[in-house]
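Please read the structure below before turning to the comments.
Subset of chains shown; positions unchanged.
First chain written, first letter: the chains are A, B, C and D, and each begins at residue 1.
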């Protein structure tokens, strides 16, 4: 017997290596790792084409959480609620991970073994030198004022939120989401599963972008280029020309740390973190699922695949992923793992996941994500204001999914 | 049609050897195309609820298409792109090179080899090379070239997106135009030019009154072939701009891709393809009839 | 060079200079974008933007072949695209001949139909095509599996329609077929019927006529058709992306995406080196077939 | 023996061969001549099997072969452009038909060498056609034909691509070969000198029908109609509209508007009175002493070839060409007296059919 698992990205494949061996040994099966060597978007295209035709691998990773709800609705994923609840590793997961894995229909379809946690990273040294406060900002206004102050005092850009089409799902996953949860309308789905995009919060979030862009607090030019993250994150931030940016838990290791090409010396000291504040107070550690795994509903070996899925959820695999990608394990027990403890940069963030919040997922989020990218792109190009950006988002979603999906 | 054994036998043999090509085309082009026509009447999607239970929606996709400003924008962009790159850019540069290469000058092989290079670059690679040329403001090669001449550089793909993809596609297609037009030029006998010289024609008169009219059949056929191929251009532009910014370079082919593989709306994407095919068909047949293009 | 009379000389020189000038300008336009690939691939610390390498190195190329499966991708690409090209040449050679010689009523409609169908971008066809190929593939699997048992998988890798060489070769070939048929049809139009009739009188069957007389005569046309098919199939990445999954079958354009899959930054050195390797066969093919091109089209285009 | 019986051919609705009957005997050298577009090539290609036959029978050695494919007919053909395979050597070209039949290499080589011997091509066997002269190419084309030991060889204007000097040489060569091979030959040309010098039998075609067939001298001396009369012979026969009367002398008298006046020999009652066309060849008009001729006329073109001189006399509307032996130093504007050899005159009725004068019957 064989099960086919689709993986994506060399780091992910490396991270899975020992797990694969373990599955093979434990269940006496052959595991065939199918490598889909494409960027997220093309990976998803291929995966969906295969799922639609009924020819997908038995087990696969999904590049963005936003796609999950749609896939569930399409009937591509096999529910694992019963198995995962019976599985002994589950109890040890953070709540936020458990909740993120639950689909609108109440079933669980994915293994939420890794969390993506993002915060605002800032150059403590630059701020200190310029005499700017490094306190956690309390509100959006606080945040924007801080950015303006940085700009004024140091000439560096004050704050970066991912935006635009070429950042892909990042505009939504790494930017918009973090703000919306702290807004006046913190969720995008209403009770009957409709998308609530006309809320005031959406407009307010776009207004934050708008102010950052209009006041030249955020570098817009590179964001319109082909790899928007390269210049700001790997060149401007280390050079101190950008003083604060959203970033994930991996940043201390890969972007500026020991694994980086352009490391910042003593990064943990020089770079500090703030959580994203709410619009009028509160602090939000937003978590989302990173690379959740799921099972092909049409798989010939669903039972076997489920067993394999539980193996993927093991603490060892989590740590292995954490080491290679820098995401945060969902198991609280990971803290006790010797290998994980070596990832000193991740340990405090792992602990913070206890307070994690999340955005409720719904079908159509893939479209919303693309719509946010388009709306922020228009803002970047200074073509519209916050209300206009919201209209772009709403129109795109309506156009794509039909008028009745949007509230 | 055929009156006698011999002709019937010949025709039968010819059909027989065309059959493999016909079979492949039927299986891998015509059948999927027809299937697309069917899809265009459904709400088939690649993901979401519609993927699970696709429904027949009649002409709803087409009705939606009519009111879809983005689609009309894509049509317009495609039209400008085809006219700009195939009809004007590639043609003009191709004609100039073909005529220059007709002269007995040195380095002809070298020149023509270099001009053929872009055609050899795979779309993805060509895309990268041009991103390096155009993207990201000051550091782009083009910016550095123009600032050498004292012109203020711009973020080319943001400021002049459509013009830039026209330039890039022109770059890629000069060679094809050059080859076809060289072939056309070579059918004009030298004697005609000498006759014109004896008649006292200046070079520009020769071009306007001899070369152009005599090249007309070649040019008309070239226009058809290049326009048709340019409508389907996808990878190169997608690699460069993904249709942006703000739909400024969203060709119909990219629009179809975005509908099918970004929004995952297969039915609607198919409707767009069908309409694009129909429009091309009408224009193409009209063109062939009106211009009496000979095959 | 002989002396030319002064007036003529002046005239000639002036327009020759003009020709040199335009050709140089256009050549520069054509060549400039290539510099980046060339320099970056030898740059140990390559960037997106053109720059003179600080240290020249072959490290990027080394990586392609040692750390990555460069050799395998190259082989797969060459095999698949080469196979498709050969197939196109064979089919277009036969079909183009039939189209040129037939007097049947469907000749013109057919020719225009295959030309206009090219306006459909492959993206519009991919999904139906995938379903169709999958049906074929499952049927083939159902036949092979009982016979070959566990060997069915390796066999399918070669003959499968999805995730197999055969399917991709067939699809790539079909996409290139319309243009190739056109080229060959025009080429055969320019080839006198005398040869094949002579062969007919010599007692050659249809197949013998084609194989021993027409194909050798049609070589320039076939080279041109093959070249265009090769380049277009070589550049295609969407079809291999959708139709191939197994790592053993991956082709160069998919390998190229590797460069994106680093954790953070795009690996431009790897990208450029791969791009250069990817570029090379097409350029070589062009150099090889170039001299046939004008010959082919000069025969075909009516003046 | 080859026999065409009421053979017809249509291209679409257009009938290009309109019921043709031809017989060529074994060993004969038959030449099809006719103006461009009259259907010569079509007829030849029907015999070869390269075109289908829409109606009528094609009989070769007693068997109807209408539906026999070309390669089974035992006929060889030499094409106008020779159609040598440019990618094969001379030896391969000649041996091609054998190699198609999978004859062993050694045997092919032997037969090719034998053929090359006959055609004096032995030294060129390893060359490609591109490296041969026109004459050599023709010999290769013939070699390719004769190696099949055909009972019939067809030639379609094989000399029309050559310059005139080479053409003369090739003509002789072809005749020599015909003598040596003793094969039946059907030869298409529109050059009547070629036809006259080579043929045992000439078939004159006009607009898809046979105008006349027979030995060259028969066609020259006794043309059946005006078309053949003017087609055969160079410079071509003068045709002059005349009024035929039978005055009391009992002889037939022909009178042209411009003063030509002839008594035709022994014609008697066979010639109807009224309008007719008189045909007389340039060589049958002789310059006579002043006032002694049958008529006189002004010369307006003189073509002096050295050994002979062509003069065009009469008027622009009714030019009459006279051919005189030797170099005659007349100038345009001179007047000459001419006598006609009445025994060599022809008369044609208004449909162009010949009216046989008695000596011809």
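Everything that follows uses one rule, which is that a residue touches a chain if its C-beta (ideal position, glycine included) is under 8 Å from a C-beta of that chain, and two chains touch if they have at least 3 such contacts.
Bear in mind that the values here come from a model prediction, so they are computed numbers and not experimental data.
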| item | value |
| --- | --- |
| Labelled copy-number formula for the complete complex in this structure file | A x1, B x1, C x1, D x2 |
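One rule holds in what follows: only the chains that are shown with their structure count from here on.
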| item | value |
| --- | --- |
| Comparison of B-D and A-C (more C-beta pairs in contact) | A-C |
| Longest centre-to-centre distance from chain D, chain (CA-based) | A |
| Distance from chain D to chain A - Cα centre to Cα centre, in angstrom | 93 |
| Rounded Å distance between chain B and chain D, as computed from the means of their C-alpha atoms | 56 |
| Separation of mean Cα positions, chain B and chain A [Å, integer] | 39 |
| Chain A residues counted as touching two or more neighbouring chains | 45, 49, 52, 226 |
| Junction residues of chain C - those touching two or more other chains | 48, 126-127, 131 |
| Inter-chain touch pairs (all) | A-B, A-C, B-C, B-D, C-D |
| Parts of chain C lying in touch with chain B, wherever the complex brings them together | 15-16, 18-20, 22-24, 26-27, 29-37, 40, 48-50, 91-92, 94-95, 97-99, 101-105, 108, 111-112, 114-129, 131-132, 170-171, 173-175, 177-179, 181-182, 185-186, 206, 210, 231, 234-238, 253, 256, 271, 275, 278-279, 282-283, 285-287, 290, 293-294, 296-303 |
| List of chain B residues in touch with chain C within their complex | 1-2, 7, 10-11, 13-15, 17-18, 20-22, 24-25, 27-33, 35-36, 39, 46, 93, 96-97, 99-101, 103, 105, 107, 111-126, 128-133, 135-136, 139-141, 144-145, 171, 174, 179-180, 182-184, 186-188, 203, 214-215, 217-218, 221, 224-225, 228-229, 231-232, 234-235, 252-253, 256-257, 260-261, 266, 269-270, 272-273, 276-277, 280-281, 284-285, 288, 294-295 |
| Chain C-facing residues of chain D, complex | 48-50, 70-71, 75-77, 79-81, 83, 85-87, 96-97, 100-101, 144, 148 |
